[in-house]
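Missing here: one protein chain of the complex. Every other protein chain is in place.
Chain lettering (A, B and C) follows the sequence in which the chains are written, and residue indices restart at 1 in each chain.
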Amino acid sequence: MSEIELWILLLLAVTMLSAAVMVLLVKNHIAAVAAASVVSLGLALIFALLRAPDVAMTEAAVGVGLSSLILALALRRLGLWRLDGSKTKTNLLEHHVENRDG
Amino acid sequence: MIPAVTPELILYTTAIGLIAIGLAGVVLSSHLFRMVLALVIAEAGANLMLVLAGYRWDAVAPILTSRAEPAAMVDPVPQALVLTAIVIGVGIQALAVSILIRIRQRFATLDRKEAAERMDAEIAATLGAPRDISQEAPLGERPLPTLPADQINMRGDSP
Amino acid sequence: MSTNLVLTIALPLLGAFLLPVLMRSSVAIALWSGPAILVYGCWTVAELWLSGFAQPLSIAIGGFAPPLGINLYVDSLALLFAFAVQLLGLVFWPFTLDQESARRQSLMLLLVAASTGLALSGDLFNLYVFYELAAVATFGLASASGSGAAYVATLRYLILSGIGSVLTLFGIALIYSQTGTLNLAHLAQLAPAQLNNSLGLTAFLAILIGIGVKAELFPVNTWVPEIYATASTRLSAFLAGLLSKLALLIILRLLLLIFHQPEAAQVILILGILGVISGELAAWRAKEMKRMLAFSSIGQLGMIFIAMALPDGKGMLAVLALALHHLIIKSGLFMLAEDWGGALERLRGSAKASPLGAVLFVLFSLSLVGMPPLPGFWAKFVLITELAAQVEPLYLLGLTVFLLATVVEASYLFRIAATLYSNPAPDTLSEEIPKSKGLSLATASLFGAGMIAVALLIAPVGDGLQAIAAQAQDVDLYITTVSPAVSGGSQ
Partner (left out) sequence: MGSLTGLLFAGGLGFMLLAVASGLDFGAPPMLIGSEIQAHAPQQTGAANIVTSVVLGYRAIDTLGELSILFASAVSAGLVLGRRHTTAGTQTKGGFILQSGGSLLFPLMMTIGFYIIFHGHLTPGGGFQGGVILAAAFFLPLLARPGARLHHKSLSLIEGFAGASFILIGLFAMLEGKAFLQPMLIQDTLGQLVSAGTLPLLYLAVGLKVGAELASLLSRLIQTEAPQ
């Protein structure tokens, strides 16, 4: 493995791990889904570096494309598709009450 | 002492880090949707771990390009396993998401604790039994919303 | 023809794929194709068994010799469970005819195919695939009852099982990195040299927790009471009776073939003891029959884990006897609970309303507790003698807990029996007393008849189990049957 590959790897690893932490900590659900697909994208690139082109293609198609699509659709159907970060997890109770009334 | 930054250190740290972050997320998260996301992260880590099992220094991808004597190849078996695991993962994820949609419709909540409380209440109502002592653990400051009778759907498949 | 055994996996899958299409063209054919497939499966297994099956055999799928390809390992134990899967699939078949019946029957066929695969497969990753298939089919069936509680319970089960599958994959990755193979026989060959270390132990623990989710192992069994209370009783009976035993069977095979570390057995022993304590105490406190059965099932499986932890495969016979006993009894009890759900108080006077059901309940309870002429006594007796022969304090603790649990079990089961036989409260109308009736009572009677048959034939059954156990714990036989051979490798 060459020097440059090592650096790419390091960059990917840092990006992926911080994206993974973001998935859990970020308030906005859309951002969380985006972070999850960043993890998948990084994973696909790592697979490519590890001489696994088949797996890399699958991860890119399934993990980055399809899985994000499913999650994004789910966000819409779950009523979590809000761009503003003010609706936080703790506020969830609030808007479900107004939903039940409506 | 700081260990030298080698590819294997980076890769194993990434794989195990993803698994640990994912599992911690599943355990700690208070939101059902985040639990599913955390599971996706942990699965990604497990897949990476599996691909690492077949990596070989200075080897080529396991595809024959010509009839010539093949060069050293990475192990094809773990790659096949990961292909399988990735597709399995997305199938389960899709199912989880559909169940989430239904929970949101029925209980109007995606909070983990609240959903569990509603579930316990509904089970108790369906079975007609007083709730177990084990479920009378501190429920938080909110009183449990009483469940309207028409919300209890007992469409079981018992003959 | 032994190769026909593959069909017991392939045909249910084929049926499952085609059922929704068939249902559009001909409902009659579609309704009967599922049971027909299962009958054929029973017949295939029974025929192989009856045609003088003595030596285990290995069936290579795809014609690739074992360590390269995937093989089915067929010994008496695997055949027994394969037969039980097909038979119980038939017994618990969702016969109801409604809009969703095609989907439900498809899922049931998938569950049967996956369970058969779990009983037969001889490849670590293949086991994982079948395990996931069984899990997903279970999610579908469990959520099918359509109540909000069922959805939440299923999601919680799905997430727990997802944690399990991540851990299992991690364990498989560790094992593959270390040994470079996935075939169980091949692993059994390599294990003493390569997996008898901390890495092997970690892999084992990861897989134990992963597979343990379905086996109702102690820390990962929180789904049990929730699912059994919300899913249909037939599904609960299938899960508690059979699928948990199949998961157990996998753990047992891994323990016997690959992981010989004493720590592995100790962990299983401790988790088993904790399972017995937590399960039986919760069952004792439960005020409703389905929940009680769910918790009692956790306790019973804990007992089987205790038996499994006995060194050198000594507990094999006890594991087998307890597992089969629990399979019959718990399935029967769940079928009774189908009509007797709800608060225990409501059951007062039910013995008069349905005497057969009450008699069956008492018989099942007596056997579960271990009353002498019934099979439960023999199963427990085997375990007690093996445990008492051990000198290590942990095993003696296991013995103590086991005996205490039996007392607790007796107390809560007889509490229900007493309720059944007591007089109904004066102001209840006779229509309000729940009766056990119809299909569920017939199914329960079937299990009751099976139990009595075993009780009458206890000597030949015991000999048969002994032979099966001896064959299953013979590691060398497993290896020579599969005879995995690679010419060199890159060592």
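The working rule: a contact is a pair of C-beta atoms (placed from the backbone, for glycine too) under 8 Å apart; a residue touches a chain by one contact, two chains touch by 3 or more.
Keep in mind the model is a prediction, meaning the values are calculated, not measured.
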Worksheet item: Where does the absent chain make contact, in terms of the chains shown?
Response: A, B, C
Fill in: Touching residue (missing chain; options C:L31, C:V45 or C:I70)
C:I70
Item to complete: Could you tell which one of C:I37, C:L107 or C:V482 touches the chain left off the display?
Response: C:L107
Discussion item. Can you say which of C:L31, C:L77 or C:A144 touches the chain missing from this structure?
Written reply: C:A144
Response to the item:
chain C residues touching the chain left out here are 3, 6, 9-10, 13-14, 16-21, 24, 59-64, 67-70, 99-100, 103-104, 106-107, 110, 113-114, 117, 125-126, 129-130, 132-133, 136-137, 139-140, 143-144, 151, 170, 174, 177-183, 186, 197-199, 202, 486-487, 489-491
Item to complete: In the full complex, which bits of chain A touch the chain not displayed? Write them out.
Response: 53-58, 61-62, 65-66, 69-70, 73-74, 76-79, 99, 102
Fill in: chain B residues that touch the omitted chain in the full complex
7-8, 11-13, 15-17, 19-21, 23-24, 27-28, 49, 52-57, 61-67, 70, 73, 75-77, 79-81, 83-84, 86-88, 91-92, 94-95, 97-99, 101-102, 104-105
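Everything that follows uses one rule, which is that only the chains that are shown with their structure count from here on.
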Discussion item. Building nodes from the protein chains and edges from chain pairs that touch, which of line, ring, star, complete or other describes the result?
Written reply: line
Item to complete: Would you mind pulling out the distance in Å between where the CA atoms of chain A average out and where those of chain B do?
Response: 14
Discussion item. Centroid of chain A to centroid of chain C, CA atoms only: how many Å?
Written reply: 37
Worksheet entry | Between chain C and chain B, distance of the C-alpha-averaged centres to the nearest whole Å | 24
Practice prompt. Hunt down the residues of chain A that sit against at least two other chains at once, touch-wise.
Written response: none
Worksheet item: Residues of chain C touching 2+ other chains?
Response: none
Item to complete: Provide the residue numbers of chain B that touch chain A in the complex, in ascending order.
Response: 5, 7, 10-11, 13-14, 17-18, 21-22, 24-25, 28-31, 33-34, 37-38, 40-41, 44, 47-48, 51-52, 54-55, 57, 59-63, 74, 79, 82-83, 86-87, 90, 93-94, 97, 100-101, 104, 108-111, 114, 142
Discussion item. Under the stated contact criterion, what part of chain B meets chain C in this complex?
Written reply: 19, 22-23, 26, 32, 35-36, 39, 42-43, 45-47, 49-50, 52-54, 75, 77-78, 81, 84-85, 88, 91-92, 95-96, 99-100, 102-103, 106-107, 115-116, 118-120, 122-123, 126-130, 132-134, 151-159
Practice prompt. Could you pull out which chain A residues touch chain B in their complex?
Written response: 1, 5-6, 9-10, 12-13, 16-17, 20-21, 23-24, 29, 32-33, 36, 39-40, 43, 46-47, 50-55, 58-59, 62-63, 66-67, 70-71, 73-75, 77-80, 89, 92-93, 96, 99-100
